[in-house]
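Before I ask anything, let me first share the structure, which is written out below as structure tokens.
Just one protein chain is left out here, and the rest sit where they should.
Here is chain A:
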């Protein structure tokens, strides 16, 4: 692994982004506005970093909240300040795109526990003036959503036209519909589930153990001690990345092809292209992400179980929900297989909610939701168009 991490910069940009994010708006919540957490404590004061695209109409009825996935952030569209790459959902969001920023006012915030400007373990604990580290309280998906709701109050938006997200973002979408049904007109959970499966928790645990096994992790106090558990985080990312793809996608992309050589070296160098690719994924991730944030966010996903909050009856989570739902899954997603999406649909049917569901044929695995999937684009566009007619969205003129 030395080879993997030796080329890394000493001070990752994510450390700077955690408190003073570039290219993002910031909402500060003082001691008079604490964030009440499921863990039984309050976070106060705290801040949320977010970006917006498009314009809010005069009726304030065209706001679309985009919820990012585990390792995503608020930079949905536009250049990412750390990686300098384009936004993570540039395929879906933008002028004329299915989530059309010419029509909708798109908001995306960094989740609580993240490391791109919203309060998380990498940011400074106002009480001590030092990075939170593991002193940061454990957060849940519901806490993330609660914080987003506070951001909307701050922005003066009562009702969201739509909440859209994939994977962990999809969990937030479902949580929104459960926690604030009257504030969500349309919900689009993609490639997700109402609970994190045992297999998924197991994968997450492997990632967390990789981070904690890194001697540079220092019990989570690496910011204070001037180290960084880059190797552990890179390994965690490599392992997780495999679960985001599919065997078919890996095979098509790499097969058993060698990297820059004709024959095997009979060593543990990255002989295979797939090895180089994973190492690259690990390295580039470490540049932009905080290891402790990874622990907190994976934990939040593990704890997610909507049915458990309703005595095991998932349908009760959505009972009487006025929200229109569109659930989307992908055939080759083995992290959140279609059966999980069907469970959501069954529950929504049982609670008499207005629900659409489509399974998209793709061999690209879980990551398909981030890629160029015309069928998904058609469904998202159609669903939002239909919902905007029902909502009577007319003006997109700025306030």
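Following the convention adopted for this analysis, a residue touches a chain if its C-beta (ideal position, glycine included) is under 8 Å from a C-beta of that chain, and two chains touch if they have at least 3 such contacts; residues count from 1.
As a working rule, contacts and distances are computed from a predicted model.
Engineer: I notice the complex is incomplete. Of the names "Glycine cleavage system H protein", "Short-chain dehydrogenase", "Methionine biosynthesis protein MetW" or "Sulfite oxidase-like oxidoreductase", which is the UniProt protein name for the chain that's not shown?
Structural biologist: For the chain not displayed, UniProt's protein name is "Methionine biosynthesis protein MetW".
Engineer: Which of A:42, A:79, A:209 or A:349 touches the chain that is not shown?
Structural biologist: Spelled out, the listed residue whose C-beta touches the missing chain is A:349.
Engineer: Among A:27, A:111, A:379 or A:393, single out the residue that touches the unshown chain.
Structural biologist: Touching the chain that is not displayed is residue A:379.
Engineer: Determine which one of A:141, A:191, A:300 or A:387 touches the chain that has been left out.
Structural biologist: In the complete complex, the chain left out is touched by residue A:387.
Engineer: Looking at A:203, A:318 or A:357, which residue reaches the missing chain?
Structural biologist: That would be A:357, which touches the missing chain.
Engineer: Pick out the residues on chain A that sit against the missing chain.
Structural biologist: Within chain A, the residues touching the omitted chain are 315, 324, 326-327, 345-346, 349-350, 352, 354-361, 375, 378-379, 381-383, 385-387, 389-390.
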